[in-house]
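One chain of protein is taken out of this complex; the other chains stay put.
Labels for the chains are A, B and C, by order of writing; each one numbers its residues from 1.
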Amino acid sequence: MSLTEKPEETPERQEFYARIDKHAMTPLWTVLSNIITPEPKSACQPHLWKYDAAKAFLLESGSLITAKEAERRVLILENPGMRGSSRITTSLYAGLQLVMPGEVAPAHRHSQSALRFVLDGAGAHTAVNGERTNMQFGDFVITPPGAWHDHGNTTDQPMIWLDGLDIPIVGFFDASFAEGYSDDEQLVSRKTGDSFARYGANMLPVDHQQDRLASPIFNYPYARSREALEVMKAQDEWDPCHGLKMRYVNPVDGGWAMPTISPFLQLLPKGFKTASYRSTDATVYVPTEGHGRSTIDGKVFAWGPKDIFVVPSWKWVSHEVDDEAVLFSYSDRVAQQKLGLFRDDRGNS
Amino acid sequence: MSLTEKPEETPERQEFYARIDKHAMTPLWTVLSNIITPEPKSACQPHLWKYDAAKAFLLESGSLITAKEAERRVLILENPGMRGSSRITTSLYAGLQLVMPGEVAPAHRHSQSALRFVLDGAGAHTAVNGERTNMQFGDFVITPPGAWHDHGNTTDQPMIWLDGLDIPIVGFFDASFAEGYSDDEQLVSRKTGDSFARYGANMLPVDHQQDRLASPIFNYPYARSREALEVMKAQDEWDPCHGLKMRYVNPVDGGWAMPTISPFLQLLPKGFKTASYRSTDATVYVPTEGHGRSTIDGKVFAWGPKDIFVVPSWKWVSHEVDDEAVLFSYSDRVAQQKLGLFRDDRGNS
Amino acid sequence: MSLTEKPEETPERQEFYARIDKHAMTPLWTVLSNIITPEPKSACQPHLWKYDAAKAFLLESGSLITAKEAERRVLILENPGMRGSSRITTSLYAGLQLVMPGEVAPAHRHSQSALRFVLDGAGAHTAVNGERTNMQFGDFVITPPGAWHDHGNTTDQPMIWLDGLDIPIVGFFDASFAEGYSDDEQLVSRKTGDSFARYGANMLPVDHQQDRLASPIFNYPYARSREALEVMKAQDEWDPCHGLKMRYVNPVDGGWAMPTISPFLQLLPKGFKTASYRSTDATVYVPTEGHGRSTIDGKVFAWGPKDIFVVPSWKWVSHEVDDEAVLFSYSDRVAQQKLGLFRDDRGNS
Partner (left out) sequence: MSLTEKPEETPERQEFYARIDKHAMTPLWTVLSNIITPEPKSACQPHLWKYDAAKAFLLESGSLITAKEAERRVLILENPGMRGSSRITTSLYAGLQLVMPGEVAPAHRHSQSALRFVLDGAGAHTAVNGERTNMQFGDFVITPPGAWHDHGNTTDQPMIWLDGLDIPIVGFFDASFAEGYSDDEQLVSRKTGDSFARYGANMLPVDHQQDRLASPIFNYPYARSREALEVMKAQDEWDPCHGLKMRYVNPVDGGWAMPTISPFLQLLPKGFKTASYRSTDATVYVPTEGHGRSTIDGKVFAWGPKDIFVVPSWKWVSHEVDDEAVLFSYSDRVAQQKLGLFRDDRGNS
């Protein structure tokens, strides 16, 4: 016998299973090999969504329902291996959100952590804790758990971003709380840029006490992150698996910017081909610049800017780029590290 | 519109949903109120298993299958609201394990963390990291993630304990690794009691470097924990909701003894009635002493020593005891706290 | 008898003291009230150094000795109450350093942590870990413990900065190590700005392992810090004792930028008068902008840009400014907090 084989099913045993079943009991040995597996083995599949096609659907939805009626006008990117579960990986959610000119996505708050990664439009705003930030392409925006947040678009063009949330995690732990705000939009009480100045300039208020796990910075501007990559790349130090890969941090403790989701930004130089890598944190990728191909579990996915693709847990992945590429990505690594579950493998690199 | 209502389903919308469905996309607004709920809302139900009945089934299983053929001879306690999922709560597993005299539960290791809480028998052993511990009633034993472990019974009586594992958590994050050992039992290389002396006496080896998140103590003897409660109770300081409630700690950092499971031991004095309490960590209880009744979500469950009952997330619970009672319990609180999800409510206490 | 009085000295006792003295023993009761005092009670005095006068001496020293012959051409600012001890407070050192055009302050390293706060000149460089930074007025520069560092001035004007070091702390703990480098200047192997881009943009390299306690950012540019204060001040939230006071942080853990020295930058709006404040961390102040008066232990000290003044432990201090003022300051607060010694008192504010 072993962890991987099942004992024989005899009539005597089956009769016993039927009897204990009435008492909310069931034999471990009939399911052991399914629930404690030798390797990660979920239904999560590698997949790529072309941005142009997705955007067309999203814009079409703009005429089908208003942001207000929908509460959030979002098309969920649902993993083909887990349809009907509103998940892109076993633990994470992804969706594309559209806010049309003049629209408001009403204020609410919930236990779920959310990231917004801006793909189209310029200048629509997200409000958190009484401050508004104007979102530009590539900005990484956080709406922390429990924080009132609303979105508005006072520009003349549609605004589209990728939403990344931990909805499955909060649901799994049965810890979801949510409520709507009294008005569509929260009161603006702080000047735009205040939180970034207060927490993002490598200084902190001398008596600052952090009251939540998420970063107090709620917009990490692409212009700044991209410029940092530009300076660093001069050093010509490339990780074989990752090129030049950074993680967004919470300035209060240097940890991850979010309590359950790990956001990354990485640069791959022109013509770079990475070594194979696998890890237990299934990851969602969104290139902001460049074109390339990623080989995931043996399948090749060609991508360009704004396409979205997902790499399941423990599947080998490698990237090959034509021109210089920059990729944003997110996973549940922070959660797995806190729980002692994260593992990775750099293959032959 | 709000977080709780769903927009109207028009034919035009349904036609659109059908079209995007082919592209692995689905509208958020049709599922939003199911996945981001105002309060915890799982299928987990309160339930109680009488130990005597469960023990009878367990002993019967002893003649149906050997520990070796079963790998582990365990009857899973499956939540009535989530049959078929091998869970007692949304995130945790519970089972009753039997090792007959002369039997061995073969050595293996896995990413899952396990606790053993001893209910019957005396002196059977668990081996971890080359050391054996002899288990007595009420002992709280840990087999840490990734550690080789095996069980053996060289006594003349059956050994029964409650297994608590994070199998659903590891599965959810798609991070399960497991392997069998070359032999039935691992080599014994350390003296019994070594790890307790090394880490449990409020001293640590001067250059100790912790290489895992779990406690290096793997047996917290009931005799010692119970004696501590006995000394403390003289102080007559009773928490209205919890009486005198302790958490087992990891001496290396003072945190929880396990990375994903929070173990507790609490004492309620004769005749004590607790105030109502609710929290997001669904909890499994096992009294070791005393008799009482717990009211969970309005239903009353009468219990005595060794009975096992479960309190779902965010359901009000209160306890009333006849004689002095001691309760062991475990939940996923440590995981929820690390992820920023834990919340509790002390009601009117 | 009490903590504050001394027992009577009898001949019999004195004879006993003399006898045990030969055995390296002495009675506690004759010194107790001197070594365990009711309140902080050092010889440290409040004092102010006018920058113009100090600068004149410093420039004169430029013709008396070269940076190379001096190893570092520095005039120590020595607390009037502790002359001969090379200290500005009981635990910290301060000095004014001059590097003339064409000069090099040769490379060396030591256990002592050093900060440089730039007061005059523009563009002279400090090199740390193979990277050079060009220093401008108000820049806060760190040379971490154990790191090779050298200074050079290839501009056409003298460069002057304030040095703040923990020399007394390292000496007190008897833990000083120092060595000279083989050449006058270390090899430059990293592009200017690399460390700031790598660690200062609210991102960190994904696999970064911190190997020391000091911040990996070694230049916190004044332009950036000042701009952050400018944005924040719009919020009109003034601490009665501190105005708007920030601490420089280590992005790796959100802690203080240095392991033994706490650096601060604060803004006081035009006409602001602070409430009285006292704390156990004696503090060295250097205004960068504005004019004002600080009342320290009842004595008034008028200051302008670049003047240096010191506030001893537990002496009441308040500031009053004419125009908008910005003050840089440093103390040993981080060390006191780690050791559990820090205490402060906000008086009647």
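Following the convention adopted for this analysis, a residue touches a chain if its C-beta (ideal position, glycine included) is under 8 Å from a C-beta of that chain, and two chains touch if they have at least 3 such contacts.
What you are looking at is a predicted structure, and each value in this text was computed from that prediction instead of being measured.
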Which displayed chains the unshown chain touches: B, C
From B:R198, B:R212, B:K273 or B:R293, residue that would touch the chain that is not displayed: B:R198
On chain B, residues whose C-beta touches the chain left out of the figure: 190-191, 193-194, 196-198, 200-207, 217, 220, 224-225, 227-232, 234-235, 239, 242, 245-254, 257, 264-266
Residues of chain C in contact with the chain not shown: 1-3, 7, 12-13, 16, 19-20, 23-29, 31-32, 35-42, 44, 47, 49, 53-54, 57, 60-61, 64-65, 68-80, 83, 86, 89-91, 93, 95, 106, 108, 110-113, 145, 167-180, 212-214, 259-260, 280, 282, 312-314, 332, 335-336, 338-343
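Assume only the chains that are shown with their structure count from here on.
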Set of chains whose contacts include both chain B and chain A: none
Best-connected chain pair, where connection means C-beta pairs in contact: A-B
Copies chain C and chain A - interface residue numbers shared by over half, same or different: same
Most central chain, Cα average position: A
Most remote chain, CA-based centroid, reference being chain B: C
Centroid spacing, where centroids are CA-atom means, of chain B and chain C in whole angstrom: 52
In chain B, residues with contacts to at least two other chains: none
